[in-house]
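Reviewing the structure listed below.
Every protein chain of the complex appears in place save one, which is left out.
Residue numbering begins at 1 within each chain, and the chains themselves are lettered A, B and C in the order written.
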Amino acid sequence: SLLVAGGCVSRIDVGWMESGPVINRAIKEGRIKLIEWSNGALAYRLLAGSLGVPYLPMRYLGGTDTFEQSAAKLTQDPYTGKPICLVPALYPDVALIHVHQCDVYGNARVFGAGVAPLEMAMCSKKVIVSTEEIIDTEAIRRQPQRTTIPYYFVDAVVHAPFGSYPGSTPGLYGAHLEHWLEFAAAQMQNKTDDYLEKWVHSVASHEEMLEKRVGADRLEQMRQGETVQEGYYD
Amino acid sequence: SLLVAGGCVSRIDVGWMESGPVINRAIKEGRIKLIEWSNGALAYRLLAGSLGVPYLPMRYLGGTDTFEQSAAKLTQDPYTGKPICLVPALYPDVALIHVHQCDVYGNARVFGAGVAPLEMAMCSKKVIVSTEEIIDTEAIRRQPQRTTIPYYFVDAVVHAPFGSYPGSTPGLYGAHLEHWLEFAAAQMQNKTDDYLEKWVHSVASHEEMLEKRVGADRLEQMRQGETVQEGYYD
Amino acid sequence: MTEPAVGKAEGTTSFTDIEATICHIAHTIEEDKLYFVQMAGPPLMALLLAKRMRTPGVGYVVEEGAVAPRPNFPLPRMMLGASRSHYRSVAWTSMNMVDAHAALGFMDYGLLAALQIDRFGNFNSTFIGGTYEQPDRRFGGPGGANEIASQCWRTLIMTKQKKRKFVNKLDFMSSPGYLDGTPGARERVGLPANTGPYRVITEDALFGFDEATRQMRLIGLAPWATMEGVLAEMEFEPLVADKLERMQVPSEEELNIIRADIDPGGFSTSRGQWMTIERASGRRTA
Partner (left out) sequence: MTEPAVGKAEGTTSFTDIEATICHIAHTIEEDKLYFVQMAGPPLMALLLAKRMRTPGVGYVVEEGAVAPRPNFPLPRMMLGASRSHYRSVAWTSMNMVDAHAALGFMDYGLLAALQIDRFGNFNSTFIGGTYEQPDRRFGGPGGANEIASQCWRTLIMTKQKKRKFVNKLDFMSSPGYLDGTPGARERVGLPANTGPYRVITEDALFGFDEATRQMRLIGLAPWATMEGVLAEMEFEPLVADKLERMQVPSEEELNIIRADIDPGGFSTSRGQWMTIERASGRRTA
């Protein structure tokens, strides 16, 4: 919604999107065009891209209006003659991926279940990894099993503690619930410009935003709000 | 070669196979039929099977005699119109997968790089997991990131220490080199029957084979022969 | 609407339509089966309630790749943050991985919510009113619903018992039920054979599907609901089973678990329509 409010968006491939008045209006005014998919279909299109192939067959989407408004195709499987749906690979221009740990070369660790960070890194033309923590390459090499994304997919590494703000980084800090409520209210009251001014335009960097708009106490509370570490860092 | 020598094989999908006089003879006598692939193509066919789709497009095999002797097809990508090779999914009847650790439900951990244990478990109709060690389900749940194969793909769990013998289980024990040399010699000298008698038919179980034909000292040497633990169990 | 003030009559209980639906779904959950559940919201709450109350061995998988978690209650508000809801999973994987598990037929049941549903169990989560290009109200889209409804053996769909929900014609078919209801309709568009919607659950009623015609059939009623009342809240007329199952009144224990642990603060569940039910009779008093 914020990117739409900011006028940065002309087309959205939709799996599920946070909807609301801003997007509603943009659709009606013809300012954005939507292409329908599903969460899984978009992740699967990233998988296609990550395999370096132009498309993948899959077992869903067919038969629905979602299918009609997508770029999926219904074809005949050349082996069995049965119908099968195809979806085209997704090759994003740029991926922004936030991770728990990363070395200076981009060998990155994402802990916990996740949508498709590896596929995203593999299929995107440029990959920027932001990380809660930079760790030594020797630490990466001592536990190769824990690496999610190998270095050669990564074009840039940014050290960004609390990089998921206002969301959570599982095992490290919880989400900032009040921020989400503030955002929802701004949307309802048609005040996204004020919201953007406060949280984006009036601060020079992510660090300044954290320092001035969130504050150390709140960040510490977010850390304490994450009650589960088990399984992430151990 | 041993399965061929034992008359257990009529068709082989070949990526790379250990070749030698036994297989040479069986091919010439028409006792086995080969279908040509490559290591990667077979793993990729397992990937297709693991995705539940009938085939996958891929970027190799085309143009070669390997392609001609495979069941791959050269088709036109419906999105770009460019040529693309397709390979059919592999759905093995039974998979035997040896793992480092597994709970009684079949939640299994394979440590280290590997060919395609997860894909194999996903696409096979029946899956038997043999494991060096049975661990507690709570231990699995405390580190969900380390699970390679979730329980629902697994039909049976067998506790089989030294289950990779005469091969190695990385991080735990090395291979038994002399055994491989003995096997190679038996093949060269046309004595695979003797070899099978000694190592297979004359012992009632894997445990008896380890105890009577290998011995505790040698097993201990194999353990000590594995000088690298780093990255596997930690 | 808000919860009735304290001092409600003895022997009565109050809950929202959402809480009622959650409890109804929870009663259908089967032990030791594997469910594929939408990322958040009442469907997941229903499964968690069943897991706490009756079926501790039921497994579920969520879209973002947590396999068979044993969540750490209370869950965070608005389900923000994965660590407590993914707690003690047997595996942490990814979206493509669990979708593949579903494609392979390992998911016994799918469990999700719909904005609008038709007689064949096709449903909408994309927009309501207007046209696709000029929707009156645009919603999030199918999210994970399409892959769940397409690939699980049996799909459970929750919605509200409202005429605008049970429609003759969907504004948009986001996810498939039995499509046009003809034999093999799903298979003809590449969906896995022998899959499809199994139950539709509202605060007032339970529906199945006729095996031959694939049409929705009323098979159960909440104690406080009548067949006439339910049919009045549907644009199309469903088939009706010979004998209607009498659904249960949510127990205090169930409601306590929902309110204290599963949706602490009632962010989702308290916002529904409140009703007060006399426990003994099952009748509605407010």
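What we mean here is this: a residue touches a chain if its C-beta (ideal position, glycine included) is under 8 Å from a C-beta of that chain, and two chains touch if they have at least 3 such contacts.
Remember, predicted model here, so these are calculated numbers, not experimental data.
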Where the missing chain makes contact, among the chains that are shown: A, B
Hidden partner chain, touching residue among A:Arg31, A:Arg142 or A:Arg223: A:Arg142
Contact set of subunit B toward the excluded chain (per top definition): 14-19, 23-24, 27-28, 30, 36-41, 43-44, 46-47, 58-67, 69, 74, 82-85, 112-119, 167-168, 170-171, 174-175, 177, 180, 225-228, 230-232
Residues belonging to subunit A that touch the chain removed from view: 50-53, 105, 107, 122-123, 137, 140-142, 144-145, 147, 150-153
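Basically, only the chains that are shown with their structure count from here on.
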Subunit A-subunit C separation of Cα centroids, rounded to whole Å: 27
Whole-Å separation of chain centres (CA-atom averages), subunit A against subunit B: 36
Between subunit C and subunit B, distance of the C-alpha-averaged centres to the nearest whole Å: 42
Subunit A residues counted as touching two or more neighbouring chains: 58-59, 82, 84, 112-113, 230-232
Where subunit C touches two or more other chains, by residue: 66, 86, 88-89, 92-93, 103, 151, 192
